[in-house]
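Omission of a single protein chain aside, the complex is shown with its protein chains in their original locations.
Note that the chains take the letters A and B in the order they are written out, and that residue 1 is the start of every chain.
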Amino acid sequence: MSLLRTLLVRGLTMLGVLLAVQILVVVCLGATGYSDRMLQAVISEQLRGMRSSLAQTIRDPARLEEALEAHREELESSYGLDRPWFARMPGMVARVFKLDLGEAHTLRSSDGSNRVADIVLERIPATMLLLTSAMVITAGIGILIGVKLATHPGSPLDRVVSGFSAVSFALPTWWVGILLILIFSFRLGILPTGGMYSVPPPDGGFARFMDLLYHALLPIFTLVLASLGPYVYVIRTMTLNIAQAEHVTIARAKGLSERTVSGRHILRVAAPPIVTSLILGLAGTLGGSILVETVFNWRGMGRLYYEAIAGTPDEMVIVALTFIYTLIYILARMVLEVLYVILDPRVRYG
Amino acid sequence: MKITQSQTFRGISIIILLFLTVFAFSYQPPHNKPGPASDKIMFHAFDVDRAPLDLEAGNMDLYMYSLKTEAAEQLKRRGTFSLYQAPASTISLLLNPAPAPQGQLNPFSIKEIRHAMQYLVNRDFIARDIYRGMAVPMISHISPQDFDYLTIYDIERTSGITYDPEYGRQIIAKEMRRAGAGMADGKWYYRGMPVRVKIIGRVEDERRNIADLIRAELEKAGFDASISYRPFAAAIISVYSSDPKTFEWHIYTEGWGRSAVQRYDFATVNQMYAPWLGNMPGWQEVGFWQYSHPELDRLGKQLFRGEFGSLEERNSLYRRMTQLGLDESVRIWLVTAVNTFPAKKNLKGITPDLVSGLRSPWSLREASLQGKSDLTVGHLWVWTERTTWNPVGGFGDVYSADIWRYLHDPPLWNHPFTGIPQPMRAGFEVETAGPGGKLSVPPDAVLWDAENNRWTGVGGGVRAVSKVTFDYSRYFRSKWHHDQPITMADIFYSIAQSFELAYDRDKNRIEVALGVTARPYLETFKGFCPVGESKVEVYVDYWHFEENHIASYASPAGLSMPWEILAAMDDLVFHQRRAAYSDTAASRFNVTWISLVMDRDARLVERTLRDFERRSYIPEGYFNVGGRELVNKKDAEARYQAALEWFRDKRHLVISNGPFYLSKYDPPAQYAELNAFRDSAYPFKPGDWYFGYPPEIEISSANQIRLVPGESAGLKVQVQGPGKTGLQYLLFDTAARTVIARGEAEQRGEPTEFYLSIDSSITSKLFPGLYELHLIAYSDAIAKTALRTVDVDVLF
Partner (left out) sequence: MALLEVRELVLHYASERGPVKAVDSVSFEVRGEGEALGIIGETGSGKSSLVRALMRIPPGNIDTYSGEVILKGKEIIHIPEEEFRREIRWKQIAVVFQGAMNGFNPVIRMGDQILERMVEERAIIPEKRREVAVELLKKVGLSEDTFFRYPHELSGGMKQRAAIAMALSLNPSLLILDEPTSALDVSIQAQIMNVLKQLKWDMGLSMLFITHDIALASDLCDRIVVMYSGQLREYGSAEQVLLDPQDPYTRELLSSIPRLHGKASPHFVTGAPPDPAEPPQGCRFHPRCPEKYEICTRKDPPLFATDDGHYARCWLKGKPPEKG
């Protein structure tokens, strides 16, 4: 079955990508010495802070130094700095592949667990809510508008939307987010400024869920707005190209209804390239969601990633999250690839 | 045996109390039920950039995190909210004094050039323009907002440090040439290469603009200055984790948070100037080049250890260190920036702390909105991943501390205006034989024997420098939040716990750092003696010329949590090994860092409590003090049951004795709720801890004084301020930068009237020139000073 073989090859490639990314992360963190230096600096910083508070009760300089040394050793061993990076990090990667995500050093879940799996699991729904909603809405609107535009190329609507697409492509996601907050939260006051729940949070499962959705509106809107533009334009152009293909003329000559022509002979043929553009936009959407979560104070994985990198670097969390994000990318990509192969018989290798 | 000092202090306390009563009349407490002013306080997180808008929208009543400068300025202009300001951070420039490798030149390795930098920084501009007036210029490590300013302010004046870029460049030119550099086209060249200076500027706040300013000045002085803008993480890697000799930086914009109001500083001056404490370039890191200064180290350690016999001795150490620090100019001080906390105008009852502003322990106890019983407090976060609620190794971040503060009553705390330790819920009486002598410790005083788990009498022949008798009756007549009485058992468990942490070998292996930290402190304690129903005598080897500081040092137990919670946590950490007090132990043993507000952790403690209850367990040895049995089975059972009941109801185990108790804590929603604890026997009611705004000290006098050489002159000065005020003066030759005369003004007549006289012998030394009279007023009732400069006209 050529279909299965194609997919198998793709699947193995993706797995290879996953492994390569993990190795890259580890090398970036470790071989550059970034991780070690960063953690050393953090330890030194903590110790400097401790000096003044310890000085309140320890009045003998020698004993003070002793106490600080003890603290330093503790900190070093807890950060794993008593072993070099190539001793501690491959272990992390191996663990992660066994789906044991390890423990975070400084970050914790909201019920106190420091197991990365718990922290991430807690945050996945939040991120998934944003990501999948945004992707579905973008794809849906993109296809609707793109196809509509392809039927009237050069019309004023077409020009306006194409212009908007170019602008949307250039807009940084985080900037759009902030702008929307300004307009909708502060000027108009109809949407919250950020966070996931209101003050005080409503009781009861349903009310809480509705509150969550209410808070999710702006972030999703931001993600959609930022990724819609190029997507619409690509779909429009692809559909347009296909609409001018010969088989469409023939289909019309066959006397088929316009609906059949646009449905089966244009859209259906445009479906594979549309899926391709979804694949290409996937990585961008994942990255954009990280920024959106940060701007909107949305406690999802993106925010966690940001905190793990920008704050005290938490190696285990960084490795685990990179793995998860790559995994999400791969899975989404596989789904799309399968979809592509189903849609386009020409790529099934004999 | 000197006890006269305590009398003096009692006298002062009375004056203060009188003053406060006067003040208190102008503030009407909303009710006189025991407990706090508001019935409910809700904490919620708001982002600092959106805070002003959230305030205006009415989402919160006050914000406990400082607004950014621009936002603060805007609110100030609009005047719709009250702004509480407190000096929050000091900003300094750190210069890298390491010597450059052969063939290169580090201008800052030359002391004179470092000192010249003091003249290149425009502190007024920074305070006025960059900080929009919300900062105060600083020359030494202390500002006029600190009590010790009085000790060294003349050193500041005589240093002559002011913004004089011409002069600065002159000195630089002289020294650069001496070092072998030459100037071409306005730039310095050493062995054919331009002299490069790298500035690391922090980007998160105004330090970014300061870096820009410094760069401009350095460029004008002929250096090739470049800035690397870095956030926290990237900056500290380069500055604090690299060998200064690698010159990853030449200048760094530092920022220091201020801790509580402190009188008689001993740590800060060391931190900022003396290399031994590890805060000078080199950081005492093995392998790095170290900045060294033997005299500063020697003096610093002396000051630190308290090796002085009197206030005067202490002051002279302090002055010498400050002088040396200014001369060395490795740290150049710029400004003290102010924190701005906004609140609704109709918010009453706030006592702003001199240092922490709104975040003082008194604020929320007394705060209420007119006509309302609830209060909504905003903060940057309510919960972060590092917010850990445990009294032994947690409460390390502001977000937990800022709520916890209102849930427990400490035995002592520092007066908001003077910084002197005061009785809060515990009273004290100090007896001391220091600095030279010792008292004898009664043989039946006890110490905890960690090896054998019991209280043992110290036996005969033990002596200690001071004795403090603490009176805990204000605790004992009321209850813990879970309705259980506060007893001697809670105190003695807590003391034993600290000794266990420090001396029990097994526990040391688990919580290493905590043990090492506690030992030097606990070594100074020589014995504890329960007296009567509610008093404990504490014998300790510690002396300070201000008695209250001895009491503060000797306070043995924080009394923040009931013994059964502490015991359950101890069991969990050391026996069951399923949790840890500190984060380092937690990560080492792969257990949870215990936080009583976290569901999972609280449940672990709850399970332990249930186990205790089932076995009718009483921690062995802890409650057998000097023959007395502090806890019996019934007491223990009642305790456990009450704690379990509490957990069933509230789902957390934060039980304490303060005016509020924690009713809700919701991390994902960033929300916490505090309810008033209205036990009829709670000793305080609204108004008791209201101090109001810190009183101001103001000097008023003529703007000018005429001096005729050979004639004596005098000046009348008014000083308005609380308590006992004083006035010092400096007659200063501006051009020569020298002090001609200094002295203390005399109080004449009214307590606010002062008169200073300048003798003819002094005026005869005057020449035509620029002179100034610097006045500094101080008070014993507030850790602030006031300054005034009077122009001097010399007539011939």
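Everything below uses one rule, namely that a contact is a pair of C-beta atoms (placed from the backbone, for glycine too) under 8 Å apart; a residue touches a chain by one contact, two chains touch by 3 or more.
Treat the numbers as computed from the prediction; the structure is a model and nothing was measured.
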{"item": "Interface partners of the hidden chain - shown chains only, full complex considered", "value": "A"}
{"item": "Contact with the hidden chain (one of A:Gln46, A:Ser198, A:Asn241 or A:Thr260)", "value": "A:Thr260"}
{"item": "Absent-chain contact - pick from A:Ala87, A:Ala245, A:Ala310 or A:Leu331", "value": "A:Ala245"}
{"item": "Missing-partner contacts on chain A, residue numbers", "value": "245-247, 249-257, 260, 264-265, 268-269, 271-272, 343-346"}
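Everything below uses one rule, namely that only the chains that are shown with their structure count from here on.
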{"item": "Cα-centroid distance, chain A relative to chain B, in whole angstrom", "value": "42"}
{"item": "Chain B partner contacts - residues on chain A that touch it in the complex", "value": "37-38, 40-42, 44-45, 47-48, 51-52, 54-61, 63-64, 66-68, 70-71, 73-75, 77-79, 103-108, 110-114, 186, 189, 193-197, 199-201, 297, 299, 307, 310-313"}
{"item": "Contacting residues of chain B [partner chain A, same complex]", "value": "42, 44-45, 47, 50, 53-54, 57, 59, 231, 233, 236-237, 240-241, 259, 266-268, 270-271, 276-279, 283, 285, 301, 304-306, 376, 383, 385-386, 512-513, 515-517, 519-521, 553, 582-588, 590, 592-593, 595, 598-601, 666-671, 673"}
